[in-house]
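With one protein chain withheld, the remaining protein chains of the complex are depicted in position.
Naming follows writing order (A and B), and every chain is counted from residue 1.
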Amino acid sequence: MSKFSFLSGKIGKLFLAPFGDDNPITVKVLGICSALAVTVKIKPAFVMALSVTVVTAFSNLIISLLRNGIPSRIRIIVQLVVVALMVIIVDQFLKAFVYDVSKQLSVFVGLIITNCIIMGRLEAFALANKPFPSFIDGLGNGFGYGLILIVVAFFRELLGSGTIWGYSIIPASLYAKNNGFYVNNGLMILPPTALIIIGLIIWWQRSRRKNLIDIS
Amino acid sequence: MHSNRYIFIYSVVMVVVVAITLSIVVLILKPFQEANIRTEKIQNILTSINIQSNKKESQDMYKKYIKEELLIKNDGTYRQGSAFDVKLKDELKKDISKREMPLFIAETDDGKRHYIVPLWGRGLWGAIWGYISFNDDLNTVFGALFDHKSETPGLGAEISTRAFQEQFINKKIFDDNGNFVSVHVIKGGAPKGDIHGVDAISGGTITSNGVNMMLKENVGFYVNYFKTLKNTNNHE
Partner (left out) sequence: MEENLNIFIKSIFIDNMVFAYFLGMCSYLAVSKTVKTSTGLGIAVVFVLSITVPINYLAEKYLLAPGALSWLGDSFKEVDLSYLSFIIFIAIIASMVQLVEMFIEKVSPPLYSSLGIFLPLIAVNCAILGGALFMQEREYATIWEATSFGLGSGIGWMLAIVAIAAIREKLQYSHIPPALRGLGISFIITGLMGIAFMSFLGIKL
C-alpha cells in the first residue's frame, strides 16, 4: 500500500471509488445520454471521456472555490454558467487541435453541459467541500465515466468494425468479401447495442458485488 | 440569505467575467480553427483529383495543381474569381439565375486538365458534401470525394470511404446523344458495364438518394458551361 501513498487514505478513496462501487454510469445512473452516442469507435469515446473529465474537475474546483459566495437562490444558474463556460472552452480547443474528432462528436460536446454527472457532483460534493478534494472527486468521476465509455467502445468497435483505435484487428483474408467466412456485426454499430452492453456490464458488476443489487 | 442587491451584483459580475474569458479564448483559438477548416477543404479538393496530401504540404500542393478558379453562371457564362471562398450552402439558397457557382481547374502531372465541381446536399440526418472532377472531355469522371455531417456510421456514413468513391471513376455524365444523365447510385448494385451507375451502400438508401440528388442538381448546373466549353474546344 505504501507504494501508492497517494491512492490510500481519504483522497485516494475519493479518486478510486468512481471506478468501482461508486461508478457514475453503472451505479449512480448518471450521464447515460452521451455514453451511448459516442461509443461507436474508441477514439471519439476517448476524447469525450477526456473532455468530460476536464469539465467535471475544473467546474468542481471553481464551484468549490466560490461555494461560500454563491447566492442560494440562483445556485443552479451559476452552476450551469460555470459548466457551460468550461464546455465552450473545451469545444473551442477540440475544434482548434483535434478537428476531425470534434466533427464526429458534433452536438454531443454541447450536451456535456447537461451531463448529469457534472451537475450531480457539483450539487452533491463541490458545494460542501474544499477545492482540492472537489477537484480530485471530479477527476475520479470523470475517469470512472470514461472507463465505461471506453469498455463499451472497445466491444462496439471490435465487433462492429473489426478495428481497435482505427487499426484492423481481424485479418482481411477472413472477410466474406475476400472469400473468408467473417462478417462484421452491423448491429453493434447501431446505438441500441450500447444500451445492451451497459446492461450486461451492470449485470456482471452486480453479480460480483451483491451489495449493489436493486431490491425493488 | 443574501439580499437582492447582492444577487444582482453577483450575476452582473459573473456575466462580465464569463464574457471576457470566452472572448479571449475564442480570439486566441480562432486562427487555428479557421486553418483547420481551410486545410480540410484543400485536402478534399485534392483528393477529388486523386492526390493525397498531408496537412503540411497541402497548401503547396494546392498551388501547384489548381491552375484556375472560376465562377460559373447557369447560362454558361463565367468570370474569374475566388471560387475557394464561395459558400456553396448560401449560393444554393439563391435563385438559380442569380447563382455563381465555383469551379476549379486542375492540371495533373501528365499535363491533362481536370474540372472540379463542388457538391452540397442533404443526407438522412444532415448535410452531405463533396467534390467531383471530370477529364477534359467534360464527361468522364476523374475522381470523387464525399463527406457527411452525421450519417449513420457503417451505413450512410460509408459514402466517405475511398471504396465507395473510387467506383465513380470513369463513369460518364452524358449519354451517347449528349443529354445530361448524371451518375446514379443504384440500390442492389449497378448492372455490369453500366457507364452511369455505381453500387449503392446496403442499408443507406436515404443517404444514397441524397447523393443522387446532390450530383444531379449540382453537376446539372454546369451543363451549359460544359457544352459551351466543349464546342470551343472542338473548334480549336
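By definition in this document, contacts are C-beta pairs under 8 Å (C-beta built on N, C-alpha and C of every residue); 3 or more make two chains touch, one makes a residue touch a chain.
All values derive from a computational prediction rather than experimental measurement.
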Contact residue for the chain not shown (choose from A:32, A:50, A:98 or A:164): A:32
Option from A:40, A:136 or A:198 whose C-beta touches the chain left out: A:198
From B:126, B:189 or B:220, residue that would touch the chain that is not displayed: B:126
Contacts of chain B with the absent chain, listed as residue ranges: 18, 22, 26, 126, 149-150, 205-206
For chain A, the residues touching the chain missing from this view: 26, 29-34, 36-37, 76-77, 80-81, 84-85, 87-88, 91-92, 106-107, 110-111, 113-116, 119, 187, 190-196, 198-200, 202-203, 206-207, 210, 213-214, 216
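As a working rule, only the chains that are shown with their structure count from here on.
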Footprint of chain B on chain A - complex, ascending: 40-41, 69-74, 77-78, 81, 85, 88-89, 92-93, 95-97, 99, 103, 106, 160-161, 184, 186, 189-190
Partner chain A, residues of chain B touching it in the complex: 1-2, 6-7, 10-11, 14-15, 18, 21-22, 25-26, 29, 32-33, 36-37, 40, 149-150, 152-155, 203
